[in-house]
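The complex is shown incomplete by one protein chain, all other protein chains being positioned as in the whole.
Right after this comes subunit A.
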Amino acid sequence: MSVVTNTTTIGAIEAPSRRNTELALLGFAVAIPVFAYLNVGLAIDGEVPSGMLGYGLGLGLLAAVAHLVVRKWAPYSDPLLLPLATLLNGLGLVLIWRLDQSPRLISLAKRQYGAFSASAPNQMMYSAIGIAMFVAVLLLLKDHRVLQRYTYISMVVALVLLLLPLVPGLGTDVFGAKIWIRIAGFSIQPGEFAKLVLAVFFSGYLMVKRDALALASRRFMGLYLPRGRDLGPILTIWAVSLLILVFENDLGTSLLFFGMFVIMLYVATERTSWIVMGLLMAVAGAVVVGSTASHVQSRVAAWLDPFECLKTAPPGTNMAYACDQMTQVLMSFGSGGILGTGLGQGNSDLIQFAANSDFIFATVGEELGLTGVMVFLLLYGLIIERGIRTSLAARDPFGKLLAMGLSGAFALQIFVVAGGVMGLIPLTGMTMPFLAYGGSSVIANWALIGILIRISDTARRPAPAPAPNPDAEMTQVVRP
């Protein structure tokens, strides 16, 4: 008997529900942010913060509600998604609360808006709405396959959501990027929700059309080149994302949508040529727009050499702001070093504007160091891995594509934000899911986790209910 230990096989043989594992991990995921909260309080005021009990209870309550709903309505779902999202959301709340304590940001807000209002209570409310959204998804969406019926409706909804910020009087221009709408005093970022709806459209569409896109092709230089008429969809999406880039001035959103489509196209057709073409088209589009739009130009200048650009940019312009932010962010990451300065002891508030939303990752970098940044990236990576795993295990092509598209979009968003903040790619105004301050982002991402949990529940459910004998349908007795 020579047992070969390194060859393992994977098969959906029997699925324990793993709800108790999830509960234990959730407890852990609530305890860590409470520890972080204590740490911030001790570092800033030297005493145990007064809101700690309320904060811990609030987060624990939200987690408990989510867990009970999952236990009741999605008992076989993946045990990791909920704890990971809860931990990220909790740590995001602590980081936002920590930046609320910063005297620099308070005085800046007083100078700019006349008064300072703390962001953490708002974010707590958004998290509660996010959990409510998560619960609603699990309650209303009993089977993800019904979404397939709404393929083309989703397309229309997604286009409307994407175009809403361009409607005059509704959209607001926030520092160059027009990705916000303002309704009844609330600012909403429709792009975050469009992400979910587009994933539904892409998976429904590609499921039907993938044979045409995969099979009808010529082979040229090792690549399968699709027929001209099959290029239609990718060209359309490309044009739409370029329009977003030009009119809404938002590189992140357009990159996210185009990238999501290319990923799903690749997964649906297994043709590498789509990725090659997608990359070429994305680069071509970005170069053309980057060299013409002034808003994008200042971001590119701040990306290429922020310190040089800080010296040369005329003070008071958008470019000077962009370069100043970028230098501060890089300084934050640099002064964090390997182990960081410790929570509450960094100076990441020097970033000033959007320190707790777009640039929140810089606070992680400064106060937790490389070690902490790695943990955060791993936590996101684990969520993505669970999403892709769900996609692999799903038994229907629509669910496979949907789970893949959602995790792909999530991954791209992390890449765009983290890459932008760290200076790998030009900075764009997107938010770090769960971590950054912003209602739309938190709510949309909780809905995303809800859909993934629903798909994974369907995929892992061990014994599908015995289907009624189809013959029985024909012999029904109609009673008066």
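The definition used in the following text is that contacts are C-beta pairs under 8 Å (C-beta built on N, C-alpha and C of every residue); 3 or more make two chains touch, one makes a residue touch a chain; residues count from 1.
Heads up, the rule we're going with is that contacts and distances are computed from a predicted model.
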Omitted chain (choose from "FHA domain-containing protein", "Glycosyl transferase", "histidine kinase" or "ABC transporter substrate-binding protein") - UniProt protein name: "FHA domain-containing protein"
Among A:236, A:312 or A:371, residue touching the chain not depicted: A:371
Selected from A:49, A:83 or A:306 as touching the chain missing from the view: A:83
Positions on subunit A contacted by the hidden chain, ascending: 1-5, 7-16, 18, 21, 25, 28-29, 32, 35-36, 39, 42-43, 46, 76, 78-80, 83-84, 87, 143, 145-146, 148, 207, 211, 339-343, 345, 368-369, 371-372, 375, 378-379, 382, 385-386, 389-390, 392-393, 395-398, 460, 462-467, 470
